[in-house]
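Notes follow once the structure below has been shown.
Removed from the display is one protein chain of the complex; every other protein chain stays in position.
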Amino acid sequence: MIETSSLASGALLANEGGGGLHSTAASGAFSALWLVVGLPLLGAVLLLVGGKRTNPFGHILATALALGSFVVGVLMFVTMLDKSGPGRSVDQHLWTWAPVNEFQADIGLHLDQLSMVFVLLITGVGSLIHIYSIGYMAHDENRRRFFAYLNLFVAAMLLLVLANNYLLLYVGWEGVGLASYLLIGFWQHKPSAATAAKKAFIMNRVGDFGLAVAIFLMFTTFGTFSFEDVLGGSATASDGTMTAIGLMLLLAACGKSAQFPLQAWLGDAMEGPTPVSALIHAATMVTAGVYLITRSAEIFDASPDAQLAVTIVGAITVLFGAIVGCAKDDIKKALAASTMSQIGYMILAAGLGPIGYAFAIMHLVTHGFFKAGLFLGAGSVMHGMNDEVDMRRYGGLRKYMPITFVTFGLGYLAIIGFPLLSGFFSKDKIIEAAFAKGGTSGWILGAVTLLAAGLTAYYMTRVMLMTFFGKERWKEAPAGAPADWHEPHPHESPVSMTGPMILLAFGSVFAGGLFALNDSFVKWLTPVTGFSHGDLPMSEWAVTGMAIAMVALGTAVAYLQYARREVPSVAPAASPVTVAARRDLYQDAINEGLVMRPGQYLTRLLVWFDNKGVDGFVGGLAAFVGGTSARVRRVQTGFVRTYALSMFGGTLLVVACTLMARMA
Amino acid sequence: MNPVNYLYLSALLFTIGAAGVLLRRNAIVVFMCVELMLNACNLAFVTFGRMHDNLDGQIIAFFTMVVAACEVVVGLSIIIAIFRSRRSASVDDASLMKW
Amino acid sequence: MSTAATATLAVTKVDAPTIEYGKLSPILIVAGVAVVGVLIEAFLPRPARYRAQLTVALVGMIAAFGAIVWLARDLPDDHRGSITAMGAIAVDGPSLFLQGTLLLIGIASVLLIGERRLEPAGGDAFAPQAAAAPGSQQEKDAAAAGWTQTEVYPLAMFSLVGMLLFPAANDLLMMFVALEILSLPLYLLCGLARRNRLLSQEAALKYFLLGAFSSAFFLFGVAMLYGYSGSVSLDKIGVASAGAMDNDALLLIGLAMVAVGLLFKVGAVPFHSWTPDVYQGAPTPITGFMAAATKVAAFGAMMRFFYVALPGMRWDWRPVMIGVAIATMVAGAVIAITQTDVKRLLAYSSIAHAGFILTGMIAMNDAGVSSTMFYLVAYGFVTLGAFAVVTLVRDARGEATHLSHWAGLGRRSPLVAGVFALFLLAFAGIPLTSGFAGKFAVFQAAARGGAGSLVVVGVLCSAIAAFFYVRVIVLMFFSEPKADGPTVVVPSVMTTAAIALGVAVTVVLGILPQPVLDLADKAALFVH
């Protein structure tokens, strides 16, 4: 029973979170909200249904529609800037979806400050990556299909962030999973790609299970699953329920955002074309988990246990990703591990509650810029290097692809948290927030984030050095190279690819500063997520100083290892720790041993059981009747005297029974 | 004499007949045993007629005799036919059809 | 001749018995036809006999059927009818209904018997010279001369007379006589097959010996009941047994032994052992006739016996009969599964069906009577049709009854296979066939009569039975035809008509059973 106007007051009650979403119906410019989702969706449909006929212009159309969506998004943003307070939160009911008594599923959109951020990020980065892909995929015969999937992804992702209820969010949630599946497996003829795609989808589904159960719980608790009602009512429900919902949402977030223990798919997902890795597996989709938790702030605020679980997951993943990232030689996998780790930061921050939500989102956005930039850079490198991904076969590329080098370098500086670049502001705030949580857990989380910052610096420096500096290791043929091996001719990528990289580099450099300026980003989000400062046990400067020190340390170690020493072009034997890191800390082995193998045995057992047990029982019954028949028919001996005997016996029996029936 | 004794006799004859059917192999003998059973019935009818003091039993006995005679005609013709084809009147030989 | 049955001999004066010839006309007509048939055999030249016999038999039966319709219209409003021939014969609903059914079956059977197109060398299904030993020169000569015998017609007609009398018999002596009249010609008919004569004779011998054996039990039972009640009239036994208290071992033994005689005729377990052998060995048209008509007649007699003479004894005989019904259903269905000869298969199927029919009879209410009669109609025509189809599938040795020969029949002759499949489905009790309506009728009657356990056993046995019907269908439709498989001979219009009648009844009773149900409902009251 929350009053309608609580948003306005709730926005200012810093410790209480947003207090639910209360919105006005979309009108004016906002009434075009559906177009944000609709345009890319239209693109996907047109390209998929249109088939080959749309081959010549498919990529243009898709890019135009993505840009169109971006333009509409900007229009919304401008409109929103005009409004204030509750006016910034609008609802657009499109149609009633599946009404069954209490269960009223609607197709409705909700735009507020939080989703606005995402809309701009998704459509903005998305458009850039569309443009980039025009060049990157120029020679792929299925380019149209690729763009259709990209559009589909953008639409689904927008639906995810614009939905006004959890069920519709779920639709977008699975939609991005689908798009991700399609794009990871875009080169389906490669078995590894197909397997990776499947793995990603299935692990995501495990997470989706959590989201589904969370929605069930919401429905049984509140009789609804609209953000407005659920979040508004979350303070009234019991702790246990809210914890359950929170944990289930966390499970969902783990799946989608590749958090421990559902992280294993992300590395393999790099089988997809690089723009996909940039857009989906760095900038947007994988951050959906952060969105979900932030969006459900009230739920987590109502359940400290769930929050704790979130921070723990985040902390583990931060380190996990960072450690794995240190050992990967595949440039995309190294970046993927980094993504995992960075999202760990965000999740950790989101788990901190109102002191962290805004920073989680802020890091999400800055990360969106620089990680997308890094991936596009990696793609550009691969583009010039015959799709080689092994960094040990790179080296000294800065001369050959200067633009890539510069943009990648800026992204690199941003991610390690080089002062005054984007990552510096966002990551630093998260580290602060971790310490500000207070108590032992605050200290532990702070230490983890600091350590991870150092690791980040280490592995990113490693990537940078191995790729752009040092000896040109790609000139000699690798051991066991195929006969038709020829030396790559590294070259800079076309403008359609470098353009987006440059733009993203701008974002990597300036976005953080812009957001931090006057705390504008936090203020923007506060009406939705709430905000609280927490108590930092030390001065902000101390934290910043420590962070910078850790970054410097990590960079220095990497420098010593990879700039001062020759990088072997084949991975050398290494310590068990390194080996473990190279193998993703045995995550696949664990999954295989704990789930896959037993699952396979179970399946085989069941197949056997179905044939021999269930079917066998029925068959056995039939065989029993048949066998009985075969035996009993022998009674019919063919001798008339036997027949007479059976008659005589029968007569005696009938007579006896008749007499006995009377007695009884 | 107590007429019930005739009933016992009748039952005895009936049983002997039935046993004969079950035990003897020769079709003719088997058939004669059936006739014996019919006659046992006749004896019972007559006895009961006497006990109930009406003539129905005796009349029925006549009917039975006629029927038995008809049976003989039919039965013997079948037995003879089968004897001609098989050169045997053993009922156990006629066991082509079974199971 | 039946006047003596209840004639009481007054000391001084014999009352001349009254016979209502009109009410007995159906029976008398058929009896007359039989006698005329004998005369034809005696006096007409051989070439003319076939046509004459056929005509006389068919016309006679149609006339008899007309007489039944006429009698049925004259039944009083309560449909109870009357007792005629000095109490020996009841002309009531059940009698007329079953007699009508019997006559229709008889007509169809005579059509089958008269079929002469199937044997490649000409002739019908019967031995050219029954007296000749199988395989003898004499037989070969007779066959070569193209001899055909027409004695089967009067024999069949005599048998039919017995059948008409059997369900109408209102005293046990009449019933016994009818039993013998129907049985004796059948024994002979069984032995007359043209092909596989050894089997045919064996069938005749077995049927005869066992039949005579069972008649003896029946008669001994009659004697006991007479001893108990002093009369063989069903009504009087009914009156006497209604007040039965203790000293009634005679009654119980008599009841049981009469029941044994009747159960033998319907082929109930454990009195069924003759059925497969006889059905297999007998000439197929006779098998059809016997399977369909005997069952109708015998169940009619059985119902009259239990419903009129022993309604008060139901608590004594019902448990036993329930046991018999269960044993019959189970044994029939189970043993049929492993049969490899189509005629034997149908024989075991008929045993199972005897069990289902018993289920209806045991209901012991009006619904029981009407549903049993309905079932009999449905079953009779399906059976006849099925055996008629069996006569068509032939190879060089005559009818190809081994199931393996039927493989792929649906490919070769979809129509015949389809018709046979329809009959099998009706046997299996698939809805929209007469078999289902019948099964539902008896089951609901049994359930209303408190014999729910029978219904459960019944449906389970139906499921088992379905297995072998389905197996035959599989064989016909889904198996590859054998290279040297049998051919389907195109019959004359007579067999076609018989089969068509079977199909028509099967389908009509399946889809629109109400008229016949109405008829059976109205005809469900026994006269006392």
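Order of writing sets the chain letters: A, B and C. Residues in each chain are counted from 1.
As a convention for this text, contacts are C-beta pairs under 8 Å (C-beta built on N, C-alpha and C of every residue); 3 or more make two chains touch, one makes a residue touch a chain.
One rule holds in what follows: contacts and distances are computed from a predicted model.
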item	value
Protein name, per the UniProt record, of whichever chain is missing from view ("Sarcosine oxidase subunit beta", "Simple sugar transport system permease protein", "ABC transporter ATP-binding protein" or "NADH-quinone oxidoreductase subunit M")	"NADH-quinone oxidoreductase subunit M"
Visible chains in contact with the missing one	A, C
Per the touch definition above, residue among A:S27, A:T220 or A:S575 touching the missing chain	A:T220
Hidden partner chain, touching residue among A:A98, A:L594 or A:A623	A:A98
Residue of A:T241, A:T294 or A:T366 touching the missing chain in the full complex	A:T241
Of C:Y187, C:F423, C:F443 or C:F526, the residue in touch with the unshown chain	C:F443
Contacts of subunit C with the absent chain, listed as residue ranges	370, 410-411, 414, 425, 428-432, 436-437, 439-441, 443-444, 447-448, 452, 455-456, 458-460, 462-463, 466-467, 470-471, 473-474, 477-480, 512-514, 517-518, 521
Where the missing chain touches subunit A, by residue	1, 4, 22, 48, 51, 93, 95-105, 107, 167, 170-171, 173-175, 178, 181, 185, 188-191, 193-195, 197-198, 201-202, 205-206, 208-209, 212-213, 215-217, 219-224, 229-230, 232-233, 236-238, 241, 599, 602-604, 606-607, 610, 614-615, 618, 622
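We take it that only the chains that are shown with their structure count from here on.
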item	value
Whole-Å gap separating subunit B and subunit C, where each centre is the average of the chain's CA atoms	25
Multi-chain contact sites of subunit C, meaning residues that touch two or more partners	205-206, 209, 213, 276-277
Set of subunit A residues in contact with two or more other chains	633, 636, 638, 640, 644
Subunit C - residues contacting subunit A, complex	205-206, 209-210, 213-214, 217, 248-249, 252-253, 255-257, 259-260, 263-264, 269-271, 273-274, 276-277, 315-317, 319-320, 323-324, 331, 334-339, 464, 467
Contact footprint of subunit C on subunit B as seen in their complex	7, 10, 14, 17-18, 21, 27, 30-31, 34, 37-38, 40-41, 44-45, 47-49, 51-52, 54-57, 59-60, 63-64, 67, 70-71, 74-75, 77-79, 81-82, 84-86, 91, 94-98
Interface residues, subunit C side, partner subunit B - complex	4-9, 130-131, 133-135, 173, 176-177, 180, 184, 187-188, 191, 197-199, 201-206, 208-209, 212-213, 215-216, 219-220, 222-224, 226-227, 230-232, 276-277, 280-281, 344
